[in-house]
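Apart from one protein chain that is not included, each protein chain of the complex appears where it belongs.
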Amino acid sequence: MILDTDVKERSVSFDVPKKIYSMDALRIAAQILAPKIDVYLDETKAAYEVTLKAKRRDAGEAQLTALAGEFGNELLNQEYRFIVGRFNHKISSLIVTQALMAARGGETPAEAPAGESAPEFKKLVADMVRNAEAEVARTMPKKIPHQGTPLPPVKEDAGV
Amino acid sequence: MSRLTALPSGAAVDTGALAAFNFRDMGGWHLLTNDYGQFLMLSSADFSRFMAGKVVAGDPLYAELESRGFLKARLDFKQLAANYVKKNSFQWFPGPSLHMIVVTLRCNQKCQYCHSSVVDPSRTDTDMDVETARKTVDFIFSTPNPTICIEFQGGEPLLNWPVVKFITEYAQAKAKAGNRKLLMALVCNFTLMTEDKLDFLFDHHVSICTSLDGPAELHNKNRPFLGGGEAQQKVVYWLEKIQERCNADEKKKHYLPGALMTTTRFSMDYGPEIVDLYVKLGLEQIFLRPLSPIGYAKRVWKDVGYEAEEFVRFYEKTLDYIIDLNVSGKSDIMERMALILLSKVVKGEDPGFMDLRSPAGAVLGCLAYNYNGEIFVSDEGRMVDHQGDPLFRVGDVAKSDWISVIDHPTTRACVSASTLDNQPMCHQCAFKPYCGVEPVFHYETQKSVFGQMPTSGWCVSHMGIFDVIFRKLRDPRARRVLDKWLERDQCRWQESEAVPAGQPEVVR
Partner (left out) sequence: MKSTKNISKQRPQAAVPKKVAVVSPQLSSSDAAFSLDVKTYGLESVLGAAYLMMDKAYVSLSGDRAKSVVVTLRAKDPAAIKPKALAEEFLLDLASQKIRWAVAKNNLPIREFVAEQAVLIANGRVAPSSAAAAPPEPPAEQLTDDQRAEIEKLISEVEAEIKTMNDKKVVPDPKNIKASWEEKQEQENKA
């Protein structure tokens, strides 16, 4: 792969031959690497002309080359996965369908058992709820309002 | 050669007579396996003969190959199908059996690696309320599996004790009314345990498990109290106390507490010492598991994490130590990861370990319920949500029914991604019949539920562990120990006999 890097623009460009790689693979690779790069696309008859722009402001020549390499590897990962998936698709479809349909347990959810409709059961549950709520009020610290947003996503250079 | 290993250069091969198989060069010998869970360990010379099509009828090796389904002309289709059914029993299960309920995110400890993304004890907004608890139990009982296992998690679940009690009693009432088998387990740090709580847990047959990372200096470094302070002493105190009560009462012998350790970078030099502590405390098993860079652990990976190869070296060294203890008679402690893999490899059974199934246990085998009623494909999926990404959320107990959860696109994506026949490297791996991939792990580390196996830490560590286990199986001294473990494990399951439906039952 011939790389054209522009450190000032934090970009690296290269051709992706259409007779080897598919648009599907390109899209998936772009999505997977989206935390690290923005992907720009142009095309000729023979190739997709891909430009990656690094999101990290301090990306240098080495990092840009590595990003292009990662992108190329991800393209291969997807293309080969398609091949393997197509080859084994009857078996994998059988397994996936079987597992999902077995787990589903039928077309409609089972009804609650008759025992739960009995007045004694309903009273038992009502008593349990009341006792639990009383114990919460008696023994637990006061509930505060919802405190807001979850943690922000971890930075990509976490070293994982 | 690559991690899949390769054939010797210039090897003579005649594939015409060979049934489907995968192979692995184990260094001096070769491993053959097939999709039906059959395996053979061959000397390199025998492997070469097999590949060249030179093993003929009358050769003792021929009978071995034939009986295990490696010869195309001698396949017993019905037997192979029966093996497949037994090995993949989980594929026929009607829905998840394991339901993990996070009753609060509050915790009084600040463990270095905490996956659970805990908050400090003042955050009562992260306590599950009684109404959400009731709806969670109702949802659990709407799933179709006749066996339900509820596991309390957190944060520290004892910080929301009234809701733990409510869920226990309500679930047991529903199990009785609906003739369902119910098992219950509590995972807690023991620092808030009291005699009253213990009495309740015993009376309601709730199994208890805690975290014990090792000797005090290691455990306290990994798992300090919030605001500092040493917790290991309390863990050991309650472990011993609960054991004392269990051993004093024949009916309680199945409720002996369990302990789990988490391997951090700091654990690497402490393998034998960790095992010695578990032995000293009379614990039956130790589970040597790698830490996953998911949730909060991903943020602090530089401080607590390690390379997959480092974990494999730690695993082998520590397993060797455990085997030595068994051989010498000093202890009969078992290693849980080895036991799980041995059940799959030697017995051809599924031991119920969600992470090593194809497809994985996400939704099909387990669900996680957050304090606010949100439903996740697994506890790892819940941790990803806590970091700001809701991808693995598949429902809400207040709004969703079981059908919407199993039909959810994320469920289908996880099932498809974790089916090893869809995985480029796994479909050729000798460990494929026994292994599995975890979609949440790969999403967190490689930004894709499918992942990229050549560069996957999950793949490196699991292949490494399988290498270790198969080498032990080939070593007669280690094999005797492993066979005894399998026998003991079998006895244990047979002892906890079928309990009348609706009655509470122990879970280990």
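Going by the order they are written in, the chains are A and B; count residues from 1 in each one.
The definition used in the following text is that a contact is a pair of C-beta atoms (placed from the backbone, for glycine too) under 8 Å apart; a residue touches a chain by one contact, two chains touch by 3 or more.
Everything quoted here is computed from the prediction, not taken from an experiment.
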| item | value |
| --- | --- |
| Of B:7, B:119, B:300 or B:486, the one touching the omitted chain in the full complex | B:7 |
| Touch residues of chain B, complete complex, unshown partner | 1-7, 9, 13, 15-16, 18-22, 35-36, 51, 57-58, 62-63, 66, 72-82, 84-85, 88, 91-92, 407, 409, 412, 424-425, 428, 452, 454-455 |
| Chain not shown, touching residues in chain A | 1-2, 4, 6, 9, 11, 13, 15, 17, 19-21, 26-27, 30, 38-42, 47, 49, 51, 66, 68-70, 72-73, 76-77, 79-80, 83-84, 87, 90-91, 93-98, 100-101 |
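Going forward, only the chains that are shown with their structure count from here on.
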| item | value |
| --- | --- |
| Between chain A and chain B, centroid-to-centroid distance (C-alpha), Å | 23 |
| Residue ranges of chain B touching chain A (in the complex, touch as defined) | 91-96, 117, 121-125, 127, 129-131, 133-134, 141-145, 160-163, 165-166, 169-170, 173-174, 176-179, 293, 296, 298-299, 301-302, 305, 358-359, 363-364, 385-389, 401-403, 406-407, 411-412, 415-416, 419, 421-424, 427, 444-448, 450, 452, 455, 457 |
| Contacting residues of chain A [partner chain B, same complex] | 28, 32-35, 73-74, 77, 80-81, 83-85, 88, 91-92, 95-96, 98-100, 102-106, 108-110, 112-113, 115-116, 118, 121, 124-125, 128-129, 131-133, 135-136, 139-147, 149-154, 158-160 |
